[in-house]
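Before I ask anything, let me first share the structure, which is written out below as structure tokens.
A single protein chain has been omitted from the complex, and every remaining protein chain is retained in its original position.
Going in written order, the chains are labelled A, B and C, and every chain counts its residues from 1.
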Amino acid sequence: MSSNSFGKLFTVTTFGESHGPAIGCVIDGCPPGLAIEEGDFRADLDRRATGKSRHTSQRREADEVEILSGVYEGKTTGTPIALLIRNTDQRSKDYGEITQTFRPGHADYTYWQKYGIRDPRGGGRSSARETTMRVAAAVIAKKWLAERHGVTVRGYLAQLGDIAPEGFDWDAVEQNPFFWPHAEQVPALEKAMDALRKSGDSVGARVNVVAENVPPGWGEPIYGKLDGDLAAALMSINAVKGVEIGDGFGAITQRGSQHRDEMHLDGFASNHAGGILGGISTGQPVVASMALKPTSSILIPGHSVNLAGEAVDVVTKGRHDPCVGIRATPIAEAMMALVLIDHALRHRAQCGDVGVMQPRLP
Amino acid sequence: MSSNSFGKLFTVTTFGESHGPAIGCVIDGCPPGLAIEEGDFRADLDRRATGKSRHTSQRREADEVEILSGVYEGKTTGTPIALLIRNTDQRSKDYGEITQTFRPGHADYTYWQKYGIRDPRGGGRSSARETTMRVAAAVIAKKWLAERHGVTVRGYLAQLGDIAPEGFDWDAVEQNPFFWPHAEQVPALEKAMDALRKSGDSVGARVNVVAENVPPGWGEPIYGKLDGDLAAALMSINAVKGVEIGDGFGAITQRGSQHRDEMHLDGFASNHAGGILGGISTGQPVVASMALKPTSSILIPGHSVNLAGEAVDVVTKGRHDPCVGIRATPIAEAMMALVLIDHALRHRAQCGDVGVMQPRLP
Amino acid sequence: MSSNSFGKLFTVTTFGESHGPAIGCVIDGCPPGLAIEEGDFRADLDRRATGKSRHTSQRREADEVEILSGVYEGKTTGTPIALLIRNTDQRSKDYGEITQTFRPGHADYTYWQKYGIRDPRGGGRSSARETTMRVAAAVIAKKWLAERHGVTVRGYLAQLGDIAPEGFDWDAVEQNPFFWPHAEQVPALEKAMDALRKSGDSVGARVNVVAENVPPGWGEPIYGKLDGDLAAALMSINAVKGVEIGDGFGAITQRGSQHRDEMHLDGFASNHAGGILGGISTGQPVVASMALKPTSSILIPGHSVNLAGEAVDVVTKGRHDPCVGIRATPIAEAMMALVLIDHALRHRAQCGDVGVMQPRLP
Partner (left out) sequence: MSSNSFGKLFTVTTFGESHGPAIGCVIDGCPPGLAIEEGDFRADLDRRATGKSRHTSQRREADEVEILSGVYEGKTTGTPIALLIRNTDQRSKDYGEITQTFRPGHADYTYWQKYGIRDPRGGGRSSARETTMRVAAAVIAKKWLAERHGVTVRGYLAQLGDIAPEGFDWDAVEQNPFFWPHAEQVPALEKAMDALRKSGDSVGARVNVVAENVPPGWGEPIYGKLDGDLAAALMSINAVKGVEIGDGFGAITQRGSQHRDEMHLDGFASNHAGGILGGISTGQPVVASMALKPTSSILIPGHSVNLAGEAVDVVTKGRHDPCVGIRATPIAEAMMALVLIDHALRHRAQCGDVGVMQPRLP
């Protein structure tokens, strides 16, 4: 079962364990003639990279992407694009001690229940290391979306524990290690993270992601809705426990007269819907938000059981990432981009290259 | 593109427009030998049925399910099961007036942008009428899940606008038209709904759904996670704008030491995870929640545009359902059941009929 | 598992047993705006219909197609198109006697081994009755292929037992009940069939199918090749035991210097390849051929076993179709058309509406 593949037409299959020899992906269905070179992956992989600041896990990867296939003389050929990254910083010893126990709140236990195998290599397949390849694949998706449709996909950290932004500026987002949209708060975030690290604990976060210039008509009712696919895409990111489109849970207490986005000849009056109605894009920005739990890999001992069926206390030694939500921002952008390119191709398959050209609201 | 199909191994394909001649579905991959008869569909279809009380839309359907194939002498044969319901109450005239305009907040506009077709028949394919077949298909899924694994799936209304339950009792849920878990509040809900109807407006809601006795090991990393598939399934329900698993957005402000579910020899100490870790079931109850927006079909005029590109005011005449969230409860149960049976079959495909029999926490 | 669905983007799901209440299909992914009405199905269903002459099984169907969804005011809407045909001529009594036995060479035995169910209703799902819906679905596919690309798909009977055509004329094919391309031989075929019927035996056949005006570039390497999909499509037809593309098995004894189709500025010098190279269409006619076995439903007693595990002799009473290959001709056309429309949509998904416009050989 291709459960490690994402997308129906722009299909990304990832493989690899956090501390195995390598991670990689195969991208099948990419349109031919798109210019791609190995340097194109650098920027987004650096944004995602752990160890980019003292506020994220200290693992340091070279993360050099090798293009194994599907690109000839700098252009995609239409055949499968395989990308490979060797794991240079395995440090499996960090994990040696806990190979016989299950960390509470971690996938150790469920993988073992499902497969009967305990692969302790840095969480094996369940590690966030896998998301590196989502970001790499999305570099290609973003490039096609931008060149062909002018679509841009951007994310930011919208909450860190109980700290919320007190202002918003897209330019600020890329200028601090938190992807935080309000520069003035960065010192406070640094302070909060230092305290958190000292406590050995972790905290949750909220990440928002927005796609602009998405044309109307993308998304396929009923079980291939754009919002349904986005929900699956974001929920598939490690530690995500909730997903919202537009006003999300805020819509519960709204009245229909408030929530509906009225239409005027010069455009929509609001975007409570988050750019999607009936599972199809409206032409407004597509807006999604996700909640990330605090990681279970913390320094505070926790009650658990081991393979021998004994009660034990567990401490996760080694790297400690007090807020995994911070580096989830580029991953959320990646998943949004992968959903959008897939629907762009699905739309033109059924409705043609230009879709069904209707007069559109500005 | 099979965008009207749900599930990889227990595959449900639905068809039909709200006011077309019929709606139906085809279920492919159902295990053979399961006892099914037309009477089995009655109870859940009645629970979902509009018009079950004065608090939901007044459309009254016979909703008689005809089994067209896949069942012989009362048992599933392993071949496709087709179910058909004739639309007996079409009343298309209700919609005649708005065939040239777009209702703000409704899928009219996006369907027209995507397909270039304006099918006004009761919202056509985008109507909640389609969910009738999800409930019908889930009757079969629930029966197999219960008989083979003892799995039960139950839902309830967890918020109506700004009214939240002040107590919880599963027995109460089926004894009021709101699927509300606290009987004492029912008169207040009646009052609130009457006021809402009088105002011609609508309100949002929250529905929770819980599956019990789900064995550990169901769910497939990375892009076929149980929570990822649940998120897509619930988000595909009309009007849903947000989905949570376990503590959901509440996890943002939690610490890792609070959120992680510690394990003892007599079981888990808590269920913040909602029964899923790393995309795989833990053996605890699977808990999900969803937010429904207030319907855009209200009696209060709204600004919009028409096919001629003119500014217009729109009022949705005809049936008026002030809180679509109420009857979304059985639909949420249905989607949870369809996800679970699909993963039950996917698990035994890869890991065998009994899965990988590990010692399990009680 | 959607094993009753055909096609990745133009997806046809069929359901129904030969002698159940109805057969039908759901077509998902059809481009919007295509003109379709119920009368469009008549011609091809009549061509396929059993009982069109005394040389095929005497079952007489009304085969009235009802369009249940997906078409509004005579045009496809882009939503699923459901087609339904009620079974009016069930005559299950014919089959009553053999419900406890297995007919040698028939799927009775394997369905029972797989599903543990013995559904005797006219062969249940394994009956050629199912192919009626393939022909119906292909009516829509053929119409789109013709209107958008000028593609035509035609088939003929290329061998009946040991009788081969002694001439070829497309015009003759539709003017005799055998789809035979040489009118002068029709009396001889009539005579052979009468003798065969008298003997109570059956004979095999070969059917050829040709698609013209297929543009170059359709087909997806490696596992979605046009010829690979055609092979699966034709092999899925009841009684088919062999499939060839172009010269097929004749290529075994050829030299490379004979087989290769040389290219000149005014086009290809030959078409040994059958219009496909590397799984992708060349722009020449796509040519396929299939072998059909003689049906096992004959009047000559055969040794078999029964459900009680006893040795028995079996005679298939009731309808007797001495050469099922005759009416397989429209079914082969249907499968070719379904493969081509699927690849047309797949090609434009990846490569755009016009494909990659290269200078093409005339």
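As a working rule, a residue touches a chain if its C-beta (ideal position, glycine included) is under 8 Å from a C-beta of that chain, and two chains touch if they have at least 3 such contacts.
As the structure is a computational prediction, the values presented were derived from the model and not from experiment.
Visitor: Can you say which of A:125, A:259 or A:343 touches the chain missing from this structure?
Guide: In the complete complex, the chain left out is touched by residue A:125.
Visitor: Which of B:14, B:79 or B:208 sits in contact with the chain that's absent?
Guide: From the options B:14, B:79 or B:208, the contact with the absent chain belongs to B:79.
Visitor: Could you list which residues of chain A touch the chain missing from the display?
Guide: So the residues of chain A touching the unseen chain are 1-5, 8-9, 11, 13-17, 20-24, 26, 28-29, 32-33, 66, 68-70, 72, 75, 77-82, 84, 111, 114-117, 119, 121, 124-125.
Visitor: Give me the chain B residues in contact with the hidden chain, please.
Guide: Within chain B, the residues touching the omitted chain are 9, 29-33, 78-79, 221, 345-346, 348-354, 356.
Visitor: Take the complete complex as the reference. Which residues in chain C touch the chain that isn't displayed?
Guide: 1, 3-6, 8, 14, 102, 104-107, 109-116, 125-126, 130, 159, 161-162, 201-206, 216-225, 227-236, 241-265, 269, 272-274, 276-283, 291-298, 300, 302-305, 309-311, 346-347, 349-351, 355-356, 358-361
Keep in mind that, in the parts below, only the chains that are shown with their structure count from here on.
Visitor: If every chain is a node and every touching pair an edge, decide which shape results: line, ring, star, complete or other.
Guide: Topology of the interface graph: complete, with all chain pairs in contact.
Visitor: Upon optimal superposition of chain A on chain B over Cα atoms, what rotation angle is obtained, reported to the nearest 5 degrees?
Guide: That pair's rotation angle lands at 180 degrees.
Visitor: Residue numbers at the chain A-chain C interface: does the shared fraction exceed half, giving same, or fall under half, giving different?
Guide: Answer same: the two copies use largely identical residue numbers here.
Visitor: Going by C-alpha centroids, which chain is farthest from chain C? Tell me that one.
Guide: A
Visitor: Could you please state the distance in Å, as a whole number, between where the Cα atoms of chain B are centred and where those of chain C are centred?
Guide: 39
Visitor: Which integer distance in Å separates the CA centroid of chain A from that of chain C?
Guide: Centre-to-centre distance between chain A and chain C: 45 Å.
Visitor: Considering chain A alone, which of its residues make contact with at least two other chains?
Guide: Within chain A, residues 221, 346, 349-351, 356 contact more than one other chain.
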